[in-house]
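Only one protein chain is missing; all other protein chains are in place.
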Amino acid sequence: LQQKPWLSVWGPVKITNSVLRSLGVIAFANNPLTGLLILVGMFVGNPSVGYAALLTGSIAVLTSKALGAPDGLVCDGVTVFNSVLMGCVVTAVFPHTQLTADDALHYWLAIAAASVITCYVDLGLNALMAPTGLPAQSLAFNFVAAVGLLAVRGKQLGHGLHDVTAAAAEAAAADAAFNATSNSLYAPEDHNVDWFKVMEGTVLAVGEVYGVGSMTPSILIWLGFLLYSPILSCCFYVGSLIGCCMGVVLSPGPLSQVYAGLWGYNSLLVAGGLSYFLRPSLNMLAAVTIGALMTVFVQAAVLPLFLQTEVPVFSFPFNIVVITVLAIGTQKGTALTFLVDRSFH
Amino acid sequence: LQQKPWLSVWGPVKITNSVLRSLGVIAFANNPLTGLLILVGMFVGNPSVGYAALLTGSIAVLTSKALGAPDGLVCDGVTVFNSVLMGCVVTAVFPHTQLTADDALHYWLAIAAASVITCYVDLGLNALMAPTGLPAQSLAFNFVAAVGLLAVRGKQLGHGLHDVTAAAAEAAAADAAFNATSNSLYAPEDHNVDWFKVMEGTVLAVGEVYGVGSMTPSILIWLGFLLYSPILSCCFYVGSLIGCCMGVVLSPGPLSQVYAGLWGYNSLLVAGGLSYFLRPSLNMLAAVTIGALMTVFVQAAVLPLFLQTEVPVFSFPFNIVVITVLAIGTQKGTALTFLVDRSFH
Partner (left out) sequence: LQQKPWLSVWGPVKITNSVLRSLGVIAFANNPLTGLLILVGMFVGNPSVGYAALLTGSIAVLTSKALGAPDGLVCDGVTVFNSVLMGCVVTAVFPHTQLTADDALHYWLAIAAASVITCYVDLGLNALMAPTGLPAQSLAFNFVAAVGLLAVRGKQLGHGLHDVTAAAAEAAAADAAFNATSNSLYAPEDHNVDWFKVMEGTVLAVGEVYGVGSMTPSILIWLGFLLYSPILSCCFYVGSLIGCCMGVVLSPGPLSQVYAGLWGYNSLLVAGGLSYFLRPSLNMLAAVTIGALMTVFVQAAVLPLFLQTEVPVFSFPFNIVVITVLAIGTQKGTALTFLVDRSFH
């Protein structure tokens, strides 16, 4: 399929292939069937997220071709996945369903434009990181999503900081008044940890990567990963487990965020990313464990800083940790070896 | 002139040449006549800014010679322009005219010292960025100006954050009470956008680059740029137009800041910088447009973060965007080509 010309009847097929692969590549699983299962999961969990993936993915394929990105990277979805991630996660986070029809149109036009911009930022960041020999992972998604939300938030709410303490008190009061259901993100803090729900969180974490944090989509996505590589899936789960359990220890807020998988997805990605990019060895396994642990601490550390601006941490913790640990593998003689060909770059 | 020795009667002429060129190089226009028009504009708009340019420029020429910067870069003002920018913008922002004679002397000594420091920082940042093949643009000015203002502000106002919400409310109340004139930065928000004033802002933006945001200096500076290159001036204007129009959409505050050109100068510099450093092509034009758009969003995103500390955004948005997009042009095969010889480095 890679041999076929883009400007032929094969064009739409090639674009679909790239978009599906990009969905997998978000979690290092370069396989269109994995991508298809993820896409089905999205439509089951939140159709808007699915549409966002198709819209931003197609635009990113065309933009990166126009920008002259290497053909192999475009076909494999490597130049596409940051745009897709931006589209899906922003659509999941932003209350776009409450918009009027008119504003909804503006919303989708803005997402389309942001998809183009994400391609530029991704190519630029990879060029800036080229001397280190490492790919820029999903930094482009993180920067574009954070800048976009910050810019729009200033317009809507003014430039003051979010009063985290007051907001927490309000949420607790509201919870008490309305007798919050167990699904509420702001349930009164359980003093007894519900470990069954923590285990549920370790499964849901994989859905949170794609902005669809409910059970059915998460199971579909796990199936997609198992299909691609049981070993990678295993590392993902170890990461998710470390993230969710440490989240119980480190999260200051209600444990419902741990139960929802929000403390697991960054560690999941780090564990998977390190197992994917590093040569298999005992040292690699140690790095996977330690990397997942580091990620929970980074998440706990940056969370208060992000909360003041109401911007989610996205996958900043994953990017910081995975780039730092992979860098060890670029130096000769160290116990870790970065597999350059794995990065597709 | 470049052949003449520095330690001769030609010395003062060479220094003057470097300082004038540096004024142009701030906006990529390496020409002493352009610099002269800019300097005249400064003296017309705010004589202190003009004196600051001469003081910091001369010191920067001597410092960068002493530090062993390449002679060509010194002659072209490339090692000088960050110091000049620091001197002009800090002088424009800092209420130094309210100082007593004694404190004023301290102020000018501090600016002179900061000019030396800016040379060190500029050489250092360019060395750190050398592996990427890109120059460090005006990052040195931004870092030194931000550090200086933050340090002095802590001394004067203590270490608390600026209460943006209260300040906005106070400003609005003061406006209402005193029946603010149309020049006030905190005019009660116009619900009808005055597009004539927005157009005025697109012209004033060029003055804001140099810290002199009134009409006569801005026109003199535009003349200087037209003299150097009508095409570059055209790109500047497109950037300014995109910045000011998007500023109307994204600015949460009073539109008077848009009317003053404060939402235009970063986009202006990005559009000009990309057209200057990239090989002319349709892709370059697309990058110019998209870069200018990105810049407004970055400015809107970082503004709330900067406001808490009362430090202006300076040209951080320009630097972030221009470096990211130019980086694409350093990679082979992409649709953009970075013109290395243009960077003088």
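Lettered A and B in written order, each chain numbered from 1.
Keep in mind that, in the parts below, contacts are C-beta pairs under 8 Å (C-beta built on N, C-alpha and C of every residue); 3 or more make two chains touch, one makes a residue touch a chain.
Just so we're clear, the structure is a prediction, and the values are computed from it rather than from any experiment.
Out of A:2, A:97 or A:334, which residue would touch the omitted chain in the full complex?
Candidates A:2, A:97 or A:334; residue touching the omitted chain: A:334.
Pick from B:105, B:130 or B:231: which residue touches the chain that isn't shown?
Selected residue, touching the omitted chain: B:130.
One chain isn't shown here. Among B:33, B:93, B:112 or B:147, which residue touches it?
B:147
From the list B:1, B:105 or B:161, pick the residue that touches the absent chain.
The single option touching the absent chain is B:161.
When the complex is taken as a whole, what residues of subunit A touch the one chain not shown?
The missing chain touches subunit A at positions 131-132, 134, 161, 163-165, 168, 249-253, 283, 287, 290-291, 293-294, 297-298, 300-305, 307-308, 323-328, 330-331, 333-336.
Which residues does subunit B use to touch the chain missing from this display?
66-70, 113, 116-117, 120-121, 123-128, 130-131, 146-148, 150-151, 153-161, 309
FYI, only the chains that are shown with their structure count from here on.
Superposing the C-alpha atoms of subunit A on subunit B takes a rotation of how many degrees, nearest 5?
120
Counting only Cα atoms for the centres, state how far subunit A is from subunit B in Å.
Taking the mean C-alpha position of each chain, the two centres sit 36 Å apart.
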